[in-house]
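Note that one protein chain of the assembly has been removed; the remaining protein chains are unaltered in position.
Up next is subunit A:
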Amino acid sequence: MSSASLSLSRDDRPILIAALFILVILVAGTVYTFARFGSAPLLSPTYLLQQLQIGAFLGIVAAGMMMVILIAQIDLSVPWTLAAAAMMATSIGGPLAIPVGLGVGLLVGLVNGIGVAYLRVPSMIFTLGVNAVMRGLMVAHTGGYAPQTGATDLMRMLAGDRTLGIPNALFVWIAVSVLVTIVLQRTTLGRYVYAIGNKEAAAYLAGVDTRRITVVCFVLCGLAAALAGVLLAGYSTKAYQGMGDAYLLPSIAAVVIGGTNILGGRGRYLGTLIGVVLIVLLNSVLSIMDMPEAGRQVIYGLVIIFMLLVYGRGERVTS
């Protein structure tokens, strides 16, 4: 280990290594495309911006997921919160579409938070049940078919259009990122979140209303999932069944690859950001390589294990 990495803090090392790995992916992908097609699409700004636009949805989900993971919980209700927000937003339509969509997320987050914080049901199982209920509600609402209603112009504008050549979805992602960073680093709420993740009993004894903070974190996660759903509906011009299924595991993976401890209490938002970019770029390089789904899954799993072996190892239990 060089002295440079020694001087890095425990939370910065994963971020640096993940960033280096992104470079490795870019270089490997470029070498491949250059050898095969004689071009380097991965390095063109247009292509990268397009990838980031797709990554924005995952990025927003991951930002919410991180709030929950930091307090040592998990939210498995993300897939159908996302889909329900999108479906409700498109079926209401008009100027109320986005507020209603976000309202769905807020409500789901509130239910999750109350179940986990006040009933003390393990989040793993409670959010799983809420996910099933949301799925049930949406299946009953849509009759199991793709809803016929389309996204409103504002949703399409936010997710699909560009301003000054930069996708609007990217601006939304940046706004969410700035907000989360400020909350985590500059507010008492952020301090409480880390405190609860480290030791809830200690935080409680220090006078933190840990249960209220837990509810707030779940509400933020629900809101983030709903926002991603509304944007995704705008991007694909409509909502569809199972649109959130592809976001649950990658969002958890992105948070963890970014150096956030799955047991809570440790991790920086910048890491989550890097984790999302890593996953999105990995996916796009694999699709350029025409990798079949089987190979993608294997590589995906190997990358997570490899990254965690490098910097995510727990401490040996000795007492």
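Before moving on, here are some points about what is shown:
Following the convention adopted for this analysis, contacts are C-beta pairs under 8 Å (C-beta built on N, C-alpha and C of every residue); 3 or more make two chains touch, one makes a residue touch a chain; residues count from 1.
FYI, contacts and distances are computed from a predicted model.
The protein name that UniProt records for the chain not on display, among "Autoinducer 2 import system permease protein LsrD", "Iminophenyl-pyruvate dimer synthase domain-containing protein", "Heme exporter protein CcmB" or "Carnitine transport ATP-binding protein OpuCA", is "Autoinducer 2 import system permease protein LsrD". Contact with the chain that does not appear here is found for just one residue of A:A35, A:L164 or A:L309, A:L309. Only one residue from A:L107, A:I174 or A:I262 touches the chain missing from this view: A:I262.
Note on the undisplayed chain: of the listed residues A:L48, A:M66 or A:V130, the one touching it is A:V130. By the touch rule set out above, subunit A reaches the unshown chain at residues 74, 76, 115, 118-122, 124-126, 128-137, 139-140, 143-144, 200-201, 204-205, 210, 245, 249, 252-253, 256, 262-263, 292-302, 304-305, 308-309, 312-319.
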